[in-house]
Every structure is written in C-alpha cells, then in structure tokens.
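What you see is the complex with one protein chain gone and the rest in place.
Chains: A, B, C, D and E, in written order; residue numbering restarts at 1 for each.
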Amino acid sequence: MTDIWLETLITNTPQQGFELAITLSRRGVKYTQPDAETLKALRPEYANSADGLTAASQVIATNFQTVAAANNYWWKSQFCVL
Amino acid sequence: MTDIWLETLITNTPQQGFELAITLSRRGVKYTQPDAETLKALRPEYANSADGLTAASQVIATNFQTVAAANNYWWKSQFCVL
Amino acid sequence: MTDIWLETLITNTPQQGFELAITLSRRGVKYTQPDAETLKALRPEYANSADGLTAASQVIATNFQTVAAANNYWWKSQFCVL
Amino acid sequence: MTDIWLETLITNTPQQGFELAITLSRRGVKYTQPDAETLKALRPEYANSADGLTAASQVIATNFQTVAAANNYWWKSQFCVL
Amino acid sequence: MTDIWLETLITNTPQQGFELAITLSRRGVKYTQPDAETLKALRPEYANSADGLTAASQVIATNFQTVAAANNYWWKSQFCVL
Partner (left out) sequence: MTDIWLETLITNTPQQGFELAITLSRRGVKYTQPDAETLKALRPEYANSADGLTAASQVIATNFQTVAAANNYWWKSQFCVL
C-alpha cells in the first residue's frame, strides 16, 4: 500500500491502543483483500456470525498484545526503572 | 467509540485482571458488531455451543496474557526489582 | 462473579501451574456461560470430539504461558539474578 | 490428577524441550477427557485428518514457546548475563 | 528455498514492519504449497471468505508480534535503555 496509515505504535491511553489494535486487524484483512466492494459484501458473513465475531476478537487480542507491549502497558514511568 | 471504557490495565488482584480480560474480549466483539440487538440474537449461537465457548475462552486467555504482563503478574514489588 | 477463585498466579510446582491453567480455561468458559446445567449438557460435545479436545488443549497452553511466566518458570532463584 | 508428571520445565536439549511440549499438549487433552478408552477411540479422528494434525502442531508450538523460554532457549549461560 | 528473501527483521517504520509480517505470512503458505498455479487457484477460496480473511489477519498479527519485538517497537533509542 502506498498510503501511510501506521506511523507509530505509541498511543496516549490503553483504549486508544485497543482501537489501534482494531485498525491493525482490519488492515490485515485489507492487505489480503484490497477490493472495498468485496469486503463490504463479506461484512454480514462475519458480523452476523458468533464464530466470525469471536475470531475477529481473537485477532484484535493478538494485536493488542503487541500494542500494549509497545506502550510498556502505559506505565507511568515509561521504561524499566533501575 | 466515544465512551471511555478502558482507563488502565492495572487491577488490584489477578481475578479482577481476568475479569478485565473478559471485558476486553467482549469489546473486541462489540467494536466489530456494535448493534446490541444483533449481538443479543447471536448469544445462544455460541453460549450453547461447545466450540463457541472454547473459542471465547481462547480470546480471554490471550487478553489475560496482556493484562497479567501489564500487572507484572501481581508480584508484590510491582516493577523490575534489581 | 462474586466468589473469589483466583487469589494468586503463584504455584509451588510446574504441575500445579498447569492445573491452574486448566482452572483459568474452564473459568473462561464459565464466565461466558454461567449456567451449570447447560455446561454439563455441552460436555459430551467437546469431550468426545478430537477437534474439541485439541481446542481445549490450545486454551490451556495459552493460559499455561501466563502462569509459567508469572512463576518465572519455577527457577530456583525467583527473579533475574544480577 | 494425583500422579506427578511434571516436576520441571528444564530440559538438557531443545529436542527434549520439544518433546516436553508434546507431553504438555497431550496432558491438556487428558485432563479434559481422562477416559483412556475414549481417547483411543478418538485418535483416528485427528491423526488421519490434515486439519486435526495441524491443530495438534499448533498446540505443540504454543507449549514449546513456554518450554523454550523456561530454558532460556538453551543458551550456554543459563540466565540473564550482564 | 534457494532464493534469499529474508535478510533482516529490522524495518524503518512500523508500517514497513507490518508489511514484512504479511510477507512472512505469505511465505509460510508458499513453503507449504510451492506451486504458484495451485496458490493462484486457491486465492478466491480465502480472499472471498470472511473466515478465510480473518484467519489470514490472525497469521499476520502473530508475525507482526515477532517483527515489532525485533524492532523494539520502533522506540527511538533502539535497545534496552538504562
């Protein structure tokens, strides 16, 4: 992709980090199927399926692990204090 | 989402951390399918399915990894003790 | 849940840690479907299914990662020795 | 379970660690379905299924992450060298 | 494979890291099924399936964890700052 959509993994709050994890999860789908019309057509297939929603939440959880680690879990003292 | 639902990953006890992991797992679903009626209708589909429940427990386990690390596993001395 | 079922992630031995991982996995299911009768009825569905058992073992493996890290893998010297 | 089957996560070699990961994966199944006859009957269901074997390998990979970390990846100097 | 396709896990930006994670995910497929014609024929099977796309995004998320850690999450000071 030629557009810039991910400049940093750092966010101000855990919630923004969770929302970034959602962005990463959607981008993983979009890189695999770039056609917006196809994606739109597939939406009901998973958004109305319990299994599909759980699988989506699993991807988000995996990406949130990365984002949370990147932000050192939003501890006040940013890095390991020695 | 405009409401604030995740201000910190820190909890007092491991059990509260596990319950936060459940919240994260449900939010992952809710961001993907925000319609409360649809979610309610889908509930029997996974809550009465062994596979659906195992998959839900997998998402919770993944989020609990994040929450547990964020809390340094609730060790008494909170951060890197040297 | 109002009962206290998880006071610490620390266990004396790796085997007790593995058994705690099983408890966490079952709790993940129980929070999602709290009705004991429904859970009992679903038991044959996964306990007699190869796929269901493998999926259960996957959840346990994920939770065991958390418990093992929390116990610093039961190394004799508990924390990073400097 | 009352028998002692996991006294340590430490192994001499990476291969023994991989084999321990297999033991952990099988124990995850056995705790969920303790009946040996049922397990034996289910064996063809996954051992002759490509999906079943890949899922089994996924559980092993997850447990191997734990065992490998516990052994500090079998580096010569065992723990944090500074 | 005899061609060199992975010389380093280091990238300049998180987005390049995400794209490297996609490369790793595709290579995982290609090592398992090296025949380009077969892969091309299978493409509609997952690129037009909600479940297939979510599963692809899950693989990417897993590989992105590795790439992000390898880049120390693109923190300005590259390695352990004390």
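The rule is simple: contacts are C-beta pairs under 8 Å (C-beta built on N, C-alpha and C of every residue); 3 or more make two chains touch, one makes a residue touch a chain.
Quick caveat: nothing in here was measured; it's all calculated off a predicted structure.
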Contact set of subunit E toward the excluded chain (per top definition) | 1, 4-9, 24-29, 31-33, 38, 42-43, 45-46, 49, 51-52, 55-56, 58-59, 62-63, 65-66, 69-70, 79-80, 82
Had the left-out chain been drawn, it would touch subunit D at residues 13-15, 18-19, 22, 46-51, 53-58, 60-62, 64-65, 68-69, 73-74, 81-82
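One rule holds in what follows: only the chains that are shown with their structure count from here on.
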Where the CA atoms of subunit A average out and where those of subunit D average out, how many Å apart are those spots?
-> 30
Centre to centre, by mean C-alpha position, how many angstrom separate subunit B and subunit C?
-> 15
Residues of subunit C that touch at least two other chains are 46, 49, 51, 55-56, 58, 62, 65, 69, 82
